[in-house]
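What you see is the complex with one protein chain gone and the rest in place.
What follows is chain A.
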Amino acid sequence: MSLQSDAIFEMIAQKIKESPEKAKSVNGIFLYNITKDGKIVKTWTMDLKSCKIHEGTPKSGKPNTTLTISDDDFVGLATGKLNPQTAFMKGKLKLTGNVMLAQKLGPLLKAAEAKL
């Protein structure tokens, strides 16, 4: 099933391939549960320790943080339409595990940032 968030994950994968230090500076394993109409339809793993992004659960190791968010909201986060704090407070973004580590993810997820 192809979701809009696929494009975002691809872009992030590209980003960390080009500059692996950004991934290493966060250094965590994140599990994303993407939902549609309330049900989890896809999971993505962002293994920033080995700089890999792929579908499914982590191949080695356990996720430090698990995030659950709907497809549309995830795209909104990446394109700057949805503010991460707002998303969290409205319950659109659910976090379990190491929340501090998830906050470090911020710069990495900014797919659409204006350049000074």
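The rule we apply is simple: a contact is a pair of C-beta atoms (placed from the backbone, for glycine too) under 8 Å apart; a residue touches a chain by one contact, two chains touch by 3 or more; residues count from 1.
By our rule, contacts and distances are computed from a predicted model.
**Student:** Unshown chain, UniProt name, "G protein subunit beta 5", "Peroxisomal targeting signal 1 receptor isoform X1", "GATOR2 complex protein MIOS" or "Gap junction protein"?
**Tutor:** The UniProt record for the chain left out of view names it "Peroxisomal targeting signal 1 receptor isoform X1".
**Student:** Of A:S25, A:S50 or A:T96, which residue touches the hidden chain?
**Tutor:** Per the contact definition at the top, the residue touching the missing chain is A:S25.
**Student:** If the missing chain were put back, which residues of chain A would it touch?
**Tutor:** These residues touch the chain not displayed: 2, 4, 6-8, 10-11, 14-15, 18-22, 24-25, 27, 75, 79-81, 83-86, 88-89, 103-107, 110-116.
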